Every structure is written in C-alpha cells, then in structure tokens.
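Shown here is a partial selection of chains from the complex, left in place.
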C-alpha cells in the first residue's frame, strides 16, 4: 500500500469516527481537561522507517495521563528489574474502574493488581529512583525524548497544577499503599512525580512514534539504537492487551485486537508488533474513560488493515 | 445492694475475667500501645449519686482511642445540629472492620455508614468548628472535663505522636472523604484533631463517670446541670448499641445488652440508662479490636446485675 | 391515658402518616404482592391486658414475609439451642441489602451474618426439625396460633405460589449455603418451608398481639402461660434493633428506637418492652423494603408516647 492511498484511507476512517465525538464527554474531574473541545479526532501512524501518516488533529498537544503509566513502568523495570517491581505490583487485570480502591483491601497481600490502574501506577512511581522529584521525573522525560526524538518534551504546567489540586482519590490510594508497605518513600513526593508524568505533553504524531518504538521491541527506529530491552517492551505490550484500556480492555482486545493504552485527555497509544505505532487524540470519553471516537477509529483501522494480533 | 457487697462482687467478676487477659493481644499497629502490659483488667461503676465502685486497675491512665468517637460526635451534634451531621455520615452498622474503606467506594453517595467506624469519625472530626486545631480540640477536652469533673484531662503526647506516625490507613480514609466532598477542610488538620482526641488520657474511674452522664441523658450528676441535650445522649446510646463494639456490636448486644463503646487501648465505656456508668480497662484485645477480658467482665456484670436493656 | 383518647391519637397519627403512602411502591418482584393497593395504612396497639386499639386497615390480611424470620428463629432456638443456631448463623448487622450474596463469599467461614437477612433466615429454616415440610411448617404455625390466640392462622396460597415461582435469588442464596455446609438438608424443601412461612397471613391486630407477647418476654398475655423462654424473646428483640429493618435498621433505631421487624408485604411488628405490641400495615415500600407510611407512623407514635428504649 502506498503512502498516499494509506493517508486517504486514514482520512476516511477519521471522518467516520468523527461522528462518534458527540457520544462522549471530556474528562471533568480535572478542571483543566474539561476546557478541551470534544469535537476533535486525529490519528497518526508511524511506520518502521519513521514515516508518519496523519489525519485530523495530530499536531495539537495533549497530556499523556494514563498513557504515561507505560513509560514510568519502563523506567521502573530498567532501574529495578522485574522481580523487584513485580513483588510490589501484580500482573492481573481487575475488572474494576481505574481509580478503584476496593481490591487493595480485599486482596492479600494488599498489593495493586497491575501497573495500569492508578494504584499500581502510583506504586510504580514510588520505584523510580533519583535524589529528588526532578531527577526522578527526568528519567521519564529522557525516555520519552529519546523515543520521540523530540528533546523539547515537557510538562503542561496548568494541567499539572489542576491535577495536583483535584487528585484526592489518588492520595487515598497512595496512603493505602503506604500503609500496606508497597510505597516506602515520601507519599506527597511520589504523588507529585505521578501527577507530573501524567501531565507530560505530546502530540498524536509523537504518540505514534512512541508506539513504533514499542513495536520495534525498544529499538530506536531512526538511530537503530536500543532504548530499552526487548523483554521490557514485551511486558508493556502484554499489559496493554490485558489492562491497557481500563475495564474495557477485554472488549477492546476482542473488537480491535491491538495492544493499546488510553489516557483521560483523550489519547490512545497503540502498537502493532513490527509494523507500526499509532497515536490517536480524541478528548470525548466514554464512561470508562476511553476516547469514544478514538476507539472507533482503531476498530476501523484494525479491520481495514488487518492489524489485530489474535 | 449495699456498696460493700457490690464491690466484693465486682472484684469476684474481675478475677473471673482476668483469666481471659491471656486470650488477646495488645494493639500492635500503634507502637506506643504495644508497650502496655496485657495482663491488666480493671472496672469501675459510677452510680447516679456519683459513688464509684472499683476493682483492679482503675487509676491507670490509658487513651480513649475509639471511645473518643462518642465525644467528638457530641461536640459535632451540638455545634452543627443533626441534619448537618447526618447528611455527611450515616446511621447504619456496616458488618466491616473499623478501618475498612470498601463501603466508601461501593455505597453511593460516598458517605461513611456511621460515626463509630474510623471513616465516620474522621468525617465527624471535620465538622468540629474552631479557628485552629487547638480550639477544635479544646471543645472536646472541655466536654470531657465537664463530664468527669477533672479539669486536668489532656492528651498523652507519646501516644499521639506514635499514632500520627503510623496512621496511614486513616490518611487513606480521610483523602477518600475529601475526594467525595464529605471532608471540606484541611485534611491533615482534621486528621491531627482526630489523632489528638483519640489520644486523650483517662482512667477507668473517669470512664465510668462519663458513662453515668450518658446514662443520665446528658445531665451532670454532681451539679445537676445539663452538659448536652438529652436527644444527643439518646443518639449516642443508640449508636453504642448498633455500632459501638466494631463488627462485634451485634454479638455484644445479644450477649451483654448494654450500650457500649470500645477503644484499641483496651478501654470500654458502658452506660446503663438511668442506673450507672461503667468504665473498663483491659488492654489485651481480640481480633476485632475489643478488650477480651473487658467484654467478658461486662457479660458477667450484665448477667449478675441484670443490666441488659433488651 | 384512657383508651378513647389513645385511639383518637392513633387515628390522628395514622392520618398524618397516610400522606406518606404515595412516597413508596408496593413490592413488585413477587407478582401477587404487586396487586396490593398502596394507599393503605393501619395500626393496632396491643396492651398487656390484651386490649387492642386500632386505626385504619387493621383487619385486612397480609403476609408476614420477613416478619416471619422472627418466628422461625424462635422455633429454631427452642428446638436446637443457642449454640447450635449461632454456629451456623451470626449475630452481626451487615450494612447490605436483605438479599445480598456478597458477604457469604467474602466472610470466612461462609456463614450468613444474621438471621434477619434472607441468607440467614434460609439457614434458620434449615434448622427447623420435622419429618417433612408440613410438620416443620406446623411448628411455626403453632407458635403463631398460640401467640395470637387464633387457631385459624394459615398460609396465603396465591402468595406462596407466586413467591415460589419468582424466588430465584433466594435459591442462589440457599445453594451457596449448601455449598458452604451451612445448609445440610434438602435445599428445595428448606426453600419451600421458607416461602411458606413468609406467606403466613395475619392482620395488623394480630401482629400487635405478637408484639405484645414479645414485649412480655414470651409470656401469653391472656393465659399467662409461657410460650417460649424469656432468653429467646430477648435475643429476638435485640436482633429487631440491630437488624430488623433491613439496612435501615440503624436509622430506625435512632429515629424511632423501638425493636421492630418489617416485611415486604408492608407489615411491621414492633414491641415496646413490658408495655405494648404494635402491628402496622402499609404496603407502599421505600427502596430498602420498609413500609414508608408505617415507618413514619411508628416515628410519630414513638415521639408522642415516648416509647423509645434508648
């Protein structure tokens, strides 16, 4: 398939998905996100040679939110190794909403079931090493800068502040983890790191490239240098299938079949092993927190281009 | 029954209950409480004329812990009225451990089920008014000083500090309440107030007198002045029956049948309407957090003296 | 207070409560109950000498439904003793809806928390002895006939059949209990007994007399013969306070303060120790399953006549 035809198809699918933007709502619990225009939908596809095809809003910056959970996990795994990480956070999907606290109490030992729910990602943030929060954040930013080739990647301060002010449920999760011994460091500092990496700003184009590096098992597609071990990429892609789309992951696996991770700012990072990375931006969310039009678009794309891994 | 005979009986029952002190353990999650000698058991009974009968360790100071939930509720009800308080905290027993967070998430609106569990008592602490934590605490201390006639009643600083350091589960509860809008003020300040009123130090003799004021529907038994409205006393006594002994309240109601509130330092406050107040101290706890020997002693006392309200 | 004045007051309170009949709905999950006219409210009060005061629909027969849980418990306790019964069913309120199955799985051992929720009452039905379901039911009927002095008390066959056909949630509870070893006999036979004792038909007048026998600690008020031990009466009254009004028991204890048990046909049995029994009929239910106007009427009655036990 040539680039021109593919881009035309992307645009057609984008238009079809656009009709779904009015079926969702922008995230309201973080006031800064509530200002976003819900009627946007964009998609970028990054190919193994670095070519990027795009349709719609793909230069508009948005915050990673839960998509950042993949990258904090990569840093934590690289710094601590699998056994350290998975003694403190499990590998199982939960069936519960992303901010649920129930299983922290019911499951013994009191450990988050996986690193893609908030409790698990806060636990992972607690494992990222550094002398202070700036240094710890720097590890995550450096990873993203390398993967995207954009040394400017940084934080949206307004979203970060908004998030920090309204994240009391996350504080409850963090203190529960502290009580259970999963978090050992300073709670507010770990939360601060968590809020910051959630507020990292990217575009759909950049997300597509992030997805391509995962698709290439951690290899920088331009420099051909390894950014992180293939084993770590494999773990991330597996989590993206079993827990990447909140408690709609099982449905997404069946209907779309591509490893993916969504965020409440409307982004979705998808990765087709060895073939492509996909970045989607569509801020209108369904009730589980996934981009309505974004999920639709990926479904169309997966069917049209036969991208499903199952 | 004359005082001498009654005291003799108290001592006999105390001895019988003493055998149960080795069936429990002192609270371990607050390090300062873990230092207590488990082999203690004392009981005081305060009669309507102020006479106090005692047996065993009844001059040994201990901290109120959860017993203080009764008095913070009294202050909150007096300052805010019933409808304000019960819009923010329910009236139902839970069947769950005192520090459980599950129902905060499952029940909608996300409101603590009652003021005798930790979540509910933290919510109540949040309703106590004052320009700072000292002034807010002062309201609770003043109530206790009036009720006991002891102007020296204060806080055990070592326990307070120990508690504050190890209370991460309570922090989780408080932040969940903040997220749900039940707590509106500063969370750490409210927790600080909660830890302080839990650390108020009393003796079994004083607890007996507290119980007698409740038994007299809020009337100071010596001065015959009203300390708080009879309606408030009635509400407290009802909560003591339905939720006073953690998730063993139902069993205690059947086996003992006296309104009572326990604390993890080993104290139990019991109140026999119009007849007497009872203060018990026995730091060895069962797995639900109630004084093992203390519960036994109250069971003997209730049967021997026919104190059950049912 | 003379009988005439009291009856007048009853009628006034009944009228005030009548306004609440349109705030609820008749039970719909048992089709036969759904036919009832929601705009009814009646109340009878039975005094220690057997005098009955009434206002409103007090001769209209209705089925006991959950009120029968009190009487199956009395039979089970008399036949098996406390320790046998309470090894199989607990004494704690649950905070959950009456037909909830969750705690059967989460609490270990897997035992119903109390005999006033469906799971607990089915467990109790399993303890009632007899060579077949007729003989087992006969024990319950005989108890009710003795207590009311009405040898005609029997079952409403239409309600029984309706209930049996639609009781699949109760079947789920029963099979879970069978799996846990709490139920040991034939499951369908035990369910049949449970549906039958729920379908026993009474009037508010008769319920008032049932309440008076409980108020008299198990003594037949007319013949002065003991129908069941005082200890059993005490246990029932305690359960009525902690768990009698489904998961609104705590609220009812505070707002009304009288031991009571409700049923989804709209009946409420209340008992004021040593003073009176009260029978209420008002088929419009709130969302927890209690008679809306009935609860209101008892609240008025408790305040007006100072009947609260706290």
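When the chains are written out, they are named A, B and C in that same order, and each has its own residue count from 1.
As a working rule, contacts are C-beta pairs under 8 Å (C-beta built on N, C-alpha and C of every residue); 3 or more make two chains touch, one makes a residue touch a chain.
Quick caveat: nothing in here was measured; it's all calculated off a predicted structure.
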{"item": "Full count of same-sequence chains in the assembly - 3 placed in this view", "value": "4"}
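FYI, only the chains that are shown with their structure count from here on.
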{"item": "Smallest number of contact steps required from chain A to reach chain C", "value": "2"}
{"item": "Geometric centre distance via CA averages, chain C-chain A, whole Å", "value": "54"}
{"item": "Chain centre separation (chain B, chain C; CA means) in Å", "value": "32"}
{"item": "Between chain B and chain A, distance of the C-alpha-averaged centres to the nearest whole Å", "value": "47"}
{"item": "Numbers and ranges of chain C residues touching at least 2 other chains", "value": "none"}
{"item": "In the complex with chain A, residue positions of chain B that touch it", "value": "100-102, 104-106, 168-169, 171-176, 178-179, 187"}
{"item": "Contact footprint of chain C on chain B as seen in their complex", "value": "90-96, 103, 113-114, 234-235, 237-239, 241-243, 247-251, 253-254, 257, 259, 273, 308-310"}
